[in-house]
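Here the structure comes first, spelled out in C-alpha cells, and everything after it is commentary.
The complex appears here minus one protein chain, its other protein chains still in place.
Read from first to last, the chains carry the letters A and B; within each, the first residue is number 1.
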Amino acid sequence: MAVITRDLHLAVRQGGATFLALVFFLLTVTLFPLGIGPEPAILARVAPGVLWVAALLAAMLSLDRLFQADFEDGSLEQLTLSGLPLGGIVLAKIIAHWLTTGLPLLLAAPILAVLLNMNTEGFAALLLTMLIGTPALSLIGAIGAALTLTVRRGGVLLSLLVLPLYIPVLIFGVSAIDAAVHGLNAKPHVLLLAALTLAAIPLCPWAAAAAVKLSLE
Amino acid sequence: MFQGHDIACDRGERRIFSGLDFQIAPGQALVLRGPNGCGKTSLLRMAATLLKTAAGQLTWDGADIAEDPEEHRARLHYVAHQDAVKSALTVRENIATWSKIRGSADARIDTAMAAFGIAHLADTPAQYLSAGQHRRAALARLIASPATLWLLDEPTVSLDADGTACLQQAIMDHRADKGMVMAATHIELGLDDVEILQLKPQ
Partner (left out) sequence: MSLHYFANPTRFTRLAGRIQPWAGGLAALLLAVGFYLALIVVPADYQQGDTVRIMFVHVPSAWMAMFCYIFLAVASAVALIWKHPLADLAAKASAPIGAGFTFLALVTGSLWGKPMWGAWWVWDARLTSVLILFFLYLGYMALWQSIEDGQKAAKAAAVLALVGAINVPIIKFSVDWWNTLHQPASVLRMDGPAIHPSMLWPLLIMALAFKVYFVALLLARMRMELNLRRIRALRLAERSS
C-alpha cells in the first residue's frame, strides 16, 4: 500500500530513528553484565529475559514516532481524509513501524545473545519468538501512541499505558526461549504468543483508529 | 449539491454556533466570514467529516455525509493551517506521495507545480523552502489529485501577491470545471460572484 511505502521512504530519508532504537537496545543489554557481573553462567541464565525486556523498551521508545510527527504537521489529518478507511491506514503505519524497528531489533538480537553467552539451543526460539512477538508490540503500542497524541510530552504516560499490556508478550516470549534452552518443548509457549499476535491484528488497528479519530476532533 | 441544514457546533462545553444553513451548487463558491473564534474552522472541519455536528445535517446530493464518510472524503480536499509538507522530501516527492495515496495520475504533478509557480523547486527538499513556498506546495495538491469539493482554511496565509493570484486562477478554473469551493478567509480573495456566509459569535 502507498501508505507503507510513504512511511518507509520517510524513515529512510529522515534516518536515525531505527539506528537509535538499535543503539538503545544494545546499550540496555550492555548495562546488565555491568550491573549483575560478568559471570557467564549467570548471564546465560538471564539472557532471554534481558533481551526481551530490552527489546520491549526499545520498541516502546520508538512508538511516539508512529503518529506524532504526522499529527503535528497535519499529515495525519490529510491521511484520514484520503478516502481510505482509517483502520487500514493505521495498520499500514503499524506495519511500517514494525519494519523499521521490530525487524532490526529481531536481527540484532542473536548478536546480543552471543554477548550474553546465551545457550545456542535457544537461538532458534529467540528468533522465532521475536518474529512473532515484535509485531504484537507495534500493534498494542499503536493504541497507546494514538491515545496520547493530544497530550503534551506524552512519553511517560505512553509507557504507563503500554507496558502493562506488553506483559503477556514478554512472558510467553521468554518462557519459550527458556523452554528451548532447557531442552523442553517450546511449542505451547510459541503457540500462545502467536495467538496473542493474531488476536491483536484485527483488534488493535481498530482501537487505535478510534483513538486517532478522537485526537483529530 | 453540498448542503448544510440547521448545523450547530460545540467546542468543549460551549456552543459556538447553531441554526446554520448553507448550500453550494456545482461551480459555486462560499466564503465564510466572521471574527476569530466564531467557528469558521470548525464548520470546515465538519464539512470534511473530521468533526461531528452537535445538531443538524450535512448532505451531498441529498445523502447524509456521515453515512459513508470515506466516500465523502474521497471527493474533497481540505487545506488546513498545517501544510502537511514533509521537510525530508523534495517538493515533487511531497506532492507525488499524496497523489499515490489518493490514486491519481502522476502526469498532473507537473501541471500542479506549474500552476503554483514552484516547478523550478521540484527537486528541492522542502526544508529549504520558505513558508510561502511551503503553502504553495500544499495548495498544489488541489490540482495534483482532482476532487470536487475544496475546503480552504485561510489559504492565503503567508502567500505573496503572486501566490494569491495563482490560487485565484486555480479556484476560477476549478469552478469553471463544476467544482465547489468553501473557504474561510479574512482578506478579499478578489473573486466575484461568491456567496458570503457571515458567522456571528454567540
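The working rule: a contact is a pair of C-beta atoms (placed from the backbone, for glycine too) under 8 Å apart; a residue touches a chain by one contact, two chains touch by 3 or more.
Predicted model only: the values in this text are computed from it and were never measured.
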| item | value |
| --- | --- |
| Residue of A:Ala69, A:Leu103 or A:Leu165 touching the missing chain in the full complex | A:Leu165 |
| Residue among A:Val12, A:Leu27 or A:Val151 that touches the chain left out of view | A:Val151 |
| Residues of subunit A (touch criterion as defined above) contacting the omitted chain | 143, 147-148, 150-151, 154, 157, 160-161, 163-165, 167-168, 171-172, 175, 178, 192, 196, 203, 207, 210-211, 214-215, 217 |
| Footprint left on subunit B by the chain that the document does not show | 12-14, 202 |
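The working rule: only the chains that are shown with their structure count from here on.
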| item | value |
| --- | --- |
| Approximate Å spacing (C-alpha centroids) for the pair subunit A, subunit B | 37 |
| Of all residues in subunit A, those that touch subunit B in their complex | 2-3, 5-6, 9-10, 13-14, 72-75, 77-85, 216-217 |
| Subunit A partner contacts - residues on subunit B that touch it in the complex | 48-52, 70-71, 73-78, 80-86, 88-89, 93, 97-98, 100-103 |
